[in-house]
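Only a single protein chain was left out; the remaining protein chains are all shown in position.
To keep things simple, chains are lettered A, B and C as they appear, and every chain counts its residues starting from 1.
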Amino acid sequence: MASIAFIGLGTMGLPMAVNLVRAGHDVAGFNRSPGKTAAFAEQGGTAADSARDAVRGAEVVITMLPDSPDVEAIADDVLTADGALWIDMSTIAPTTARAVAERGRAAGVRVVDAPVSGGEQGAIDGTLSIMVGGAAADVEAARPVLDVLGTTIVHVGPAGGGQTVKTANQLIVAGTIGLVAEALTLLRAQGVDLEPAVEVLSGGLAGSTVLNRKAPAMRNHDFTPSFRVDLHHKDLGIVLGSARDAGVPLPLSATVAQLMAAARAQGHGDLDHSALVLVIEQLAGLNQD
Amino acid sequence: MASIAFIGLGTMGLPMAVNLVRAGHDVAGFNRSPGKTAAFAEQGGTAADSARDAVRGAEVVITMLPDSPDVEAIADDVLTADGALWIDMSTIAPTTARAVAERGRAAGVRVVDAPVSGGEQGAIDGTLSIMVGGAAADVEAARPVLDVLGTTIVHVGPAGGGQTVKTANQLIVAGTIGLVAEALTLLRAQGVDLEPAVEVLSGGLAGSTVLNRKAPAMRNHDFTPSFRVDLHHKDLGIVLGSARDAGVPLPLSATVAQLMAAARAQGHGDLDHSALVLVIEQLAGLNQD
Amino acid sequence: MASIAFIGLGTMGLPMAVNLVRAGHDVAGFNRSPGKTAAFAEQGGTAADSARDAVRGAEVVITMLPDSPDVEAIADDVLTADGALWIDMSTIAPTTARAVAERGRAAGVRVVDAPVSGGEQGAIDGTLSIMVGGAAADVEAARPVLDVLGTTIVHVGPAGGGQTVKTANQLIVAGTIGLVAEALTLLRAQGVDLEPAVEVLSGGLAGSTVLNRKAPAMRNHDFTPSFRVDLHHKDLGIVLGSARDAGVPLPLSATVAQLMAAARAQGHGDLDHSALVLVIEQLAGLNQD
Partner (left out) sequence: MASIAFIGLGTMGLPMAVNLVRAGHDVAGFNRSPGKTAAFAEQGGTAADSARDAVRGAEVVITMLPDSPDVEAIADDVLTADGALWIDMSTIAPTTARAVAERGRAAGVRVVDAPVSGGEQGAIDGTLSIMVGGAAADVEAARPVLDVLGTTIVHVGPAGGGQTVKTANQLIVAGTIGLVAEALTLLRAQGVDLEPAVEVLSGGLAGSTVLNRKAPAMRNHDFTPSFRVDLHHKDLGIVLGSARDAGVPLPLSATVAQLMAAARAQGHGDLDHSALVLVIEQLAGLNQD
């Protein structure tokens, strides 16, 4: 069993850290807001007083933080853990992931980027999909720990590769939500019964996980968050920034990013990302009472 | 067993008509180009000399034609079949479908619109998905015949409803192809290995039938047509025209329609619609040698 | 002085026909709604009982009608005027204009397409810009009459050419309104004083007639119509249809067409097209009280 530091005990991080404890690992947890650290201690983890305290003596450091600047800000502390393996599971810019890996090489810390998909439920159930970038040996070293957290762990390329695949994931998901929103609004405006329509759409080439999981909620305007508009808006900023760096124009993704920005600007930031349908409905002059 | 007239023996129509023959129906087939009619006769059907000849005495008339004007042009002939049930399985504008149904009511011919998805393979295998619009009794009357042709037959609403759901299908499929094309191009430009990337994307919320079926072909630039760019371009014209009629703005669909138009303008009209990836790659300055 | 039939006495047509009367021409006017015909008679014109009545004996027939189907519907009547010159000043699809010119050739009626820009004020003042398609000799024959109606009369190409240039005009105008709407909303959201901002923008490469004429109205939400959203929406349908026929993808125009459709769907169809800014403001969550 490994000695693990886990930094970032939010909606995703806390259940992930708890799963590692349950798997028998020795996990020191830290979160900037102390209440979260205490909650982790209540579930069997060790509370650390600071990030630096958490990483002291750790064989593996896991970070699960909101955005690129957060990971950059914690790097000085993590890189004191000479000889450790740093698994950054945050969703951040690929360029930041590559820069952090570079700094790790200089500091004697091996770094892999391992962002996830699967949401809060996947974090609780230990069924996340994990896309991993880094040197093959480091990814293998990380695998026993990642196996506790997810069911699909795929090594996709060198440092930053995990984040790059995550950008691809986030653009496809946002875009598919947008397409389903357009389709449902078009059907609704013409008086088609949405339930059988979605059934027949699902069976053919139009079928998707988004259609299966999100269309009912879109129909009923039930936007209990599984992944919030605000977070997807942040991620689409990473997508477009990364595409700029890579010199790849993305006409559809750029358009859906504006729609997600509209969802946020219209006050839906805390709703599930499927609330994008509200933007399409408003463009169509529906729901204006 | 029913006496059926089948008009339009093209890539889709011919195997569908043959399946009806094999199911024991008495099928008179007609196609404007006589070679197709002869091919149908060779496979057990009855060759008709004209559309009017085909529909004479038919209980059921099925049409499978390229576009709205073709259906409008054949209507005079079909509507001579007093008392018949006309199942139009072409993909045409919902407004045309509603107009034809209206004319049918005046002429004593019941009309249902029943466009399909599933492609040539689905037509051959009798596994099409069929979205049906019309009066409930007429749809029930059509069902025994449709059961021969497809495995999913869903009544989605009144006349024109089938075509409306087909527009929703075509916009989602084109858009998803576009999103997957953007994602793969972004990954490729950054040196990520596409095979494991697609594997991990498929397992989460980014998963779709398009990703499963089309991503390998996009990776290998194998564009053997299952559904051609030219046809999808035509259908996106119907989608946007129908959205105009319905007063529904479709920002993503309008953008992907431009990309599909570009695929056609660049000479890829006869390739599979997954060749949309060539447009994205060209925007990114790839494949320019 | 010429004997002229003028069909279509709407907001644009009536003042144009009156200008021709004042210039000394002998003008028989007709409009489907008889009140308009009577109004024309009050201003010195001759009231015709029907289109066919109006064109009888006319040397020149001018039509100023809402849309392509209206021109197609009137063609049978106009083409009875053997030997006449038909100047169609409606904004219609270039394909329709070409088809009508073709029919004219068969019927012995010379046809030029001569759509206008300049709006109601330009029609009243006789200062329209007129873009003319047709054979050079026919355009020269039309010029004395057109000189009464406008100040810029340009022969741009063969039959349909005038309509094609009009599509270019309408896409640039709609797009520029959209860009100015985005710019003003971005400035407003950041608390910049719009008046000096517009002043400095006007002086450089961002300057345009739209910025000069429409920005003040957009700032003050004064949408007294000079050209209505509904009409521009119709015209953008022609633009995109024509681009489809010509095989030219138009990513920006297709996007602005969705925004104009949203303006209409949201109930702004009777406002000036500069009301497009309301759509952008709503996307940004402004004006929601």
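General remarks:
Note that contacts are C-beta pairs under 8 Å (C-beta built on N, C-alpha and C of every residue); 3 or more make two chains touch, one makes a residue touch a chain.
Since the model is a prediction, treat every value here as computed from it, not as a measurement.
Contact with the omitted chain, checked across C:23, C:38 or C:168, is made by C:168. Only one of C:64, C:145 or C:259 touches the absent chain when the whole complex is considered: C:259.
The omitted chain makes contact with just one of the residues C:3, C:43 or C:129: C:129.
Hidden from this view is one chain, which touches chain C at 94, 117-119, 129-131, 152, 154-158, 160-161, 164-165, 167-169, 171-173, 175-176, 178-180, 182-187, 189-193, 196-197, 199-201, 203-211, 213, 239, 242-243, 246-253, 255-256, 258-259, 280, 283-285.
Think of the hidden chain as still there; on chain A it touches residues 237, 240, 243-244, 247-251, 254-255, 257-259, 261-262, 264-265.
Even with one chain removed from view, chain B keeps its contact list with that chain: residues 251, 255, 258, 262, 265-267, 279, 282-285, 288.
The criterion applied here is as follows: only the chains that are shown with their structure count from here on.
Within chain B, contacts with two or more other chains are made by residues 243, 247-251, 255, 258-259.
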